[in-house]
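For this view, one protein chain was removed and the others were kept in their places.
Every chain is named by a letter (A, B and C) in the order it is written, and numbering of its residues begins at 1.
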Amino acid sequence: MSTSTPKDPEFEARIRTSFAKQGLMKTIGAQLASISPGAVEIALPASPAVSQQHGFVHGGVVACIADSAAGYAALSLMPPGIGILTTEFKINFLAPATGDRMLARGCVIKAGRTLTLAQAEVFAENAGQEKLVAFLIATLMTITGRDDVSD
Amino acid sequence: MSTSTPKDPEFEARIRTSFAKQGLMKTIGAQLASISPGAVEIALPASPAVSQQHGFVHGGVVACIADSAAGYAALSLMPPGIGILTTEFKINFLAPATGDRMLARGCVIKAGRTLTLAQAEVFAENAGQEKLVAFLIATLMTITGRDDVSD
Amino acid sequence: MSTSTPKDPEFEARIRTSFAKQGLMKTIGAQLASISPGAVEIALPASPAVSQQHGFVHGGVVACIADSAAGYAALSLMPPGIGILTTEFKINFLAPATGDRMLARGCVIKAGRTLTLAQAEVFAENAGQEKLVAFLIATLMTITGRDDVSD
Partner (left out) sequence: MSTSTPKDPEFEARIRTSFAKQGLMKTIGAQLASISPGAVEIALPASPAVSQQHGFVHGGVVACIADSAAGYAALSLMPPGIGILTTEFKINFLAPATGDRMLARGCVIKAGRTLTLAQAEVFAENAGQEKLVAFLIATLMTITGRDDVSD
């Protein structure tokens, strides 16, 4: 994994501000759990509001928090004013997403000038136990010179 | 694309019942738009409740409806009592998801005994115009003999 | 699929010249089968030289011709002097690659300024019958201003 010095000393505040603007995260009940340079965690309590038809947490929601964790891990290494957009991701579901809480741990694999590769592992927490339920790889593109895409 | 005869004559009712059990679809405001053998459409009105930080529809939500459309397209060809679970998907984001409504069109590429490959295209509708904004490929695994995973 | 007018009238000659420079295609015995704007086919005779341990054509070789077919489909729509590089691809294997010949049919899903999305289906031909054995999606990045990457 990439261990870089953040190019924006305000990276943590920047991510918190950006996250607060994501209407979806509020809608599904997701929260920032931790932020460090190149690594971000997002937590989501399991509930019927985010379930699929078998009562598991919906794979799409697992992808939502994994994508956001990977994306913010990438953003944590970007200079001020540079935005990022996910151009593609792939997620493997390794076990049904059941438990009290889902925790997505995102980190950067390689930060590039134009494209950054990041991953996220999603763990289901159940009575204090963690189980790996999903694995995501995402490509993020850096966006420069656009005021509307600066985080 | 695969054009098969449905093995369950009640496939439409089965999909509607299953969809109604997905708490997430209600939470994000998604609705079944059409159902035919091997092809299912899901629509989602754009709103701040499903946005990411730039005001676009969150890529994870686009993935939610695309994954569900692909999955139900696969389910439409399954015999009664057989369930399906997504084992992995990959999604490419081709343009920012902005517009009045997102429409995910899922269809089956190849239905297999154990694994089915399905795709979904997601279009952003804006003032009557459609624009392709995302493309998803999903692998679905058939689940047999489990009462809790039968749709 | 995208049906665009080629921006380089010499696109066919350009692809043939580029293909001839690919040492790998010669090594594995692959050949250009057809070229049209936005769609390219590559054929590969099956042989022990490209096999995996069970005698099937190696999945990696199937990926080689699928990636090249998708990439040349993308290149067929590029202006003169613009090169492309694959930034990522995903391939699903739907059936063992057995038969006389593998045929990869590449086409463009969406041609963008920076990124192009293309797909390739690979068919195994056996006694005149075709069977879909693999499905690939690739992201190609356009490269400008580099003499060493102009095709």
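Keep in mind that, in the parts below, contacts are C-beta pairs under 8 Å (C-beta built on N, C-alpha and C of every residue); 3 or more make two chains touch, one makes a residue touch a chain.
As the structure is a computational prediction, the values presented were derived from the model and not from experiment.
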- Item | Where the unshown chain meets chain A, residue by residue | 90, 92, 94, 109-110, 112, 115, 117, 132, 135, 137, 139
- Item | chain C residues that touch the omitted chain in the full complex | 18-19, 21-24, 26-28, 47-55, 58-61, 63-65, 67-68, 83, 85-93, 96, 148-149, 151
- Absent-chain interface as seen on chain B, which is shown: 87-88, 90, 114-115, 139, 141
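To be clear about the criterion, only the chains that are shown with their structure count from here on.
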- Message: Can you work out the whole-Å distance between the CA centroids of chain A and chain C?
- Response: 33
- Item | chain B-chain C separation of Cα centroids, rounded to whole Å | 28
- Message: What's the distance between the Cα centroids of chain A and chain B, rounded to whole Å?
- Response: 22
- Message: Please output the residue numbers of chain A that touch at least 2 other chains, ranges allowed.
- Response: 87-88, 90
